[in-house]
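Step one of this worksheet: look at the structure below.
All protein chains of the complex are present and in place, except for one that has been dropped.
After this line comes subunit A, so read on.
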Amino acid sequence: MDSQSTAPRPTTSVKLVLLGEAAVGKSSLVLRFVSNEFQENKEPTIGAAFLTQKCSLANKTIKFEIWDTAGQERFASLAPMYYRNAQSALVVYDITKPNSFIKARHWVNELKAQASPGIIIALVGNKLDLVEEDTNNTSSSNDADHEDDETEHSDNVEDTTNAITEDASDSDSDVETQSARCVALQEGEKLAAEEGLLFFETSAKTGLNVRDVFLAIANKIPDEASKRRGNGLLAGSGHNGDSDANGLPNHDGRISLDASNANGTGACAC
């Protein structure tokens, strides 16, 4: 705040919590985001780990305070301790493990019921690298509906070409995909749509989409904040409690609106 002229980027601290079944790659996502590294054998998180990372958007810097939690079932009773006061959450599942998706649904419910209202939740299907070879095969691949599925999400450029090679070696690839991807892209999309979540499929190993997840959350944060402020103004409270510097809240509000427009251009300077 002290040097408005040079760097008019207010830093907002955002508490983010990661939830999801054991070994779906929560810690790996964080590691990729924070230090752009990947460890094949990451120790399971005991209780929770804490890391921070700054993320610079066009007009704003978001400082993520990341709470990476233990995934095992029995640690679930500790989770409220970590997600309390969190403004955002990543609910992670492993696209090769159907159970982890069920668990993700459970976490979404819990967050909606117990966490701070208005928490921004991103649903993340991780380990895309394990199935990336057959991206076209995102549906849980039953033979009859195969063609239809393809046309449905033809936003994948390679779709058609892959489909041809697929047809050639039909049986082989079917077996492969069944062992690899078990949660269809659409299933994730559907859950996200139903619950109003951000949705991504990522690979912490290759880094695919990892930053986008955090960016998307970062971009959504000022939106929420400005909304809150807007409400405050509407309610006629000329004095803004959230901010210590006079006049800044309005300024913030405008900037964040811009930021939301400039979603795509926001770059993570980390």
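Note that a contact is a pair of C-beta atoms (placed from the backbone, for glycine too) under 8 Å apart; a residue touches a chain by one contact, two chains touch by 3 or more; residues count from 1.
By definition in this document, contacts and distances are computed from a predicted model.
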Protein name, per the UniProt record, of whichever chain is missing from view ("TBC-domain-containing protein", "SAM-dependent MTase RsmB/NOP-type domain-containing protein", "General transcription and DNA repair factor IIH" or "Cytochrome c oxidase subunit"): "TBC-domain-containing protein"
Identified contact with the non-displayed chain, of A:A48, A:I62, A:I121 or A:A218: A:A48
Per the touch definition above, residue among A:F38, A:Y82 or A:F200 touching the missing chain: A:Y82
Those residues of subunit A which, in the complete complex, touch the missing chain: 22-23, 39-48, 50, 52, 65, 70-78, 80-82, 85, 99, 102-103, 106, 109-110, 113-114
